[in-house]
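All protein chains of the complex are present and in place, except for one that has been dropped.
As written, the chain order gives the labels A, B and C, with residue 1 at the start of each chain.
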Amino acid sequence: MSKPVETDSFLGNFGRTFITAFQTVGAMTLLQLRIFRSLLAIKNFDYDESVTQLFKIGVRSLPVVIATAAFVGALMVVASGNFVRATGATTLIGWAAGTAVFSEVGPILIGLMFSGRVGANNTAELGTMVVTNQIDALRVLGINPIGYLIVPRFMAMIVMLFFLTAIGDLFALTGGAITCRAVLGIDMRIYWQGILDSNLLSEFIMGLVKAIFFGGAIAIVSCHWGLQVTGGARGVGRAVNDSVVTSAIAIFMVNFFITVLWT
Amino acid sequence: MLQYAAQILDASLTLNDSLVLDQVFLQLESGRIHALVGAGGSGKTLLLRMLATLLQPSKGELHLFKKAINFRDLKSLRQVRSNIGVQFQNLALFDFLTVGQNVGFPLEQDSELTKDISIQVKTALDSVGLDGRQEHAISALSGGMQRRVAIARAAVAKPKLLLFDDPSGGLDPVTTSRIFELIRTIQEENDNTVVIASHDIDRLVKLCHIFHVVDHGKVIFSGTLSEARQSTDDRVKVFLDV
Amino acid sequence: MIEYVNVTKQFGPLTVLDGINLTIKDGEITYVIGSSGTGKSVLVKHAVGLLRPDAGRILIDNIDTTDFNERQWNQIRMRYALVFQHPTLFDSMSLVDNVALPIRKHQKVSKPAAKKSAMEYLERVGMTTKADLMPSDVGPGERKRVSIARALTLSPDCAILDEPTTGLDVVASKNIDEMISELSKSLGKTVIVVSHDLRSIFGVADRIVFLYKGKIRLDGSPSAFRASDDPVVRQFVSGEASGPMET
Partner (left out) sequence: MYSIGNQSLVFIALTLAFLGLILVYQASYQALKVLPDLTPVGPVFIGTMVRVFGPTVVALMLATRVGAGIAAETGSMTVTDQIEAMKVTNADPVEYLVVPRFIASIIMMIVLWVFGVLVAVAAGTLIGTLRFGIQLRTFLSLSGTTMSDVWVALFKCVIFGAAIPILAADSGFKATGGSEGVGWATTKAVVHSLFTVILLDFLISSIAYRFGW
């Protein structure tokens, strides 16, 4: 057996990264197909596990999503503050903050936070089940791990990220409004009026559509890395790391394509 | 007069609101091999950790080498620790270092020992039958070999107090015997005080001088095997199988 | 009846099983023994399709299962109870819910009914008083008993126990040994035990299979084992440090 040549050159490194990337994407597509197959076999649907997951995911991430959203909204207002000060166009602040929050920054940051809170946790949970043989135990008991564990998580993440983004948008705007008054010293009414005037329904809906896809992507990525774990405690940590990194890339890529296709 | 290498005096320990060690008296006579036996979860590992100065008793005192340990005084704690060697239950080998670096690690931390590290490491690995594997990664060794590396690392600085937590757990009878033999050799060479926590009664009986039975966070018996046979406590007889 | 025909399994460059031929008879207690890392667990995982052989066949009741897919294996697995070395209870569920899960999934019964029948299984292993505790709240010996109870819920014909007494104290070990005898003698089940606990091997086994360097070194009754003049076997039985055995 020949040992693979260890190239430490930048190019070799780059090439390896790409090959692993393609392998990962391939494995994730397979997982996706298996999820859909299990979804079709509706009789195997585990109602209890789904409700548990919905509850766990929602409750677990609501506080952190709200807090993030509020600060993100605030941040957007401060960021536009510099230009508003330069141009004096205070009415534009609501429009700028609203567009940014609804269409891009809101879904992306809430998605990142969700992947950190829920996705990473999911990878850790599944990874622990793998290294402690719990997945094998399910198989030995004649229970399909995809149907029992993965499908409920997949659906729960999509549903929950959708609602969390909707709620988060609201809090982001509120956070922006408070900052508008407190830091920029601009009347909140001008800010709210700006948002109402600029008719952001399309942006709002696009953000929610993004949330659905982000939720699905985070679910597949986090389940994939969770089921991949090898090598004990260290392996679980590494898988969580891979999971959040891949989720972040997926979020930025999916985000770009949805925006381009939408407009 | 008896010399004690370590004494746990009336120590209790509370972890997460539950009392895990309850008014423990444990005295370890110097230069002897001590066995720590008891059911799973009875507190053996906690006692070893306390002896290693890694756990501070919530109440009571820990004396090592005739001095009371003050857990706040980091300088004297360092001094005491350089006289303790521990083999952890899950080995705790540094997986980012090679076999040789693992064994040499305790030496590098002690300014008096930094001379000729590689020779000391070689001698230590030789004594556990792993000479020539200095450059290997930890993950390249089998479970039994890793166990021997952990023992070599614990013993390399010739500590006065050597603690072994389940040195043979999950190993087959032959490997187990080899590890117990190894502990005997190390003790005979350096005359250190050794504590072994294990379930392997058959082999402990052959190797150890003094037996301590732990049950529900209490040390319920300390003494030789013949003393254990005369004990009126059924638990002692059950756990020592005498 | 489980038959291994010339089964070979490799992990990377390491040959773990090297042409194993073995027949496990119904109703017997078979112990698979050998030094750490010789592939005892690997051997039994082949019997339930958790691992597939690189070469060779596996026959279960004269049916060749080598090329079965996951769904076909699920049917076979229902007849087995496999208890892993480290108890694999689902740590987010209480003990009774752990036992109830396979009942709920396979017998299509309501949750309370599943729980009630789970309690009956817990009674068999003497764990009813702790049924509502979480796995992390009980000791390793008790976790092992609960995972045996869970494995029995599918009323299997055969139980496979991977190192059931490793890491347990003397008392807990004896309890498990008694349960193993019980399974075979009064319930008539086939039992396969992976172990190197010499005490229980000679106390309980009907038949011993000694695995050494990927091959079966000896296959016979405990008395045949004691009488063997193979130096490796003798060293293993006596547990002595010096001898020809490589570890």
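Rule of thumb we're sticking to: a contact is a pair of C-beta atoms (placed from the backbone, for glycine too) under 8 Å apart; a residue touches a chain by one contact, two chains touch by 3 or more.
All figures in this text were calculated on a predicted structure; none of them were measured in a lab.
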Chains shown that the absent chain touches, full complex: A, B
Which residue of A:31, A:54, A:97 or A:113 touches the chain not shown here: A:113
Contact footprint on subunit B, counting only the chain that is left out: 49, 52-54, 78, 81-82, 84-86, 88-95, 105-106, 108-110, 157
Chain not shown, touching residues in subunit A: 13-14, 17, 64, 67-68, 71-72, 74-75, 78-79, 81-83, 99, 103-104, 109, 112-113, 116-117, 120-121, 123-125, 127-128, 131-132, 179, 183-184, 232-238, 240-241, 244-245, 248-249, 252-253, 255-256, 259-260, 263
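In this section, only the chains that are shown with their structure count from here on.
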Central chain (distance from its CA mean to the mean of all protein CA atoms): C
Intercentroid distance (Cα basis), subunit C paired with subunit A, Å: 42
Where subunit B and subunit C are represented by their mean Cα positions, the distance between them in whole Å: 32
Approximate Å spacing (C-alpha centroids) for the pair subunit A, subunit B: 47
Complex interface listing, subunit C residues touching subunit B: 34-37, 139-141, 163, 166-173, 196, 198-199, 235-236, 239-241, 243, 245, 247
In the complex, subunit B residues that touch subunit C: 37-41, 142-144, 166, 169-178, 180-181, 199, 201-203, 238-239, 241
Contacting residues of subunit C [partner subunit A, same complex]: 13, 48, 50, 70, 73-75, 77-78, 80, 82, 84-86, 88-91, 101-102, 105-106, 111, 147, 150-151, 154
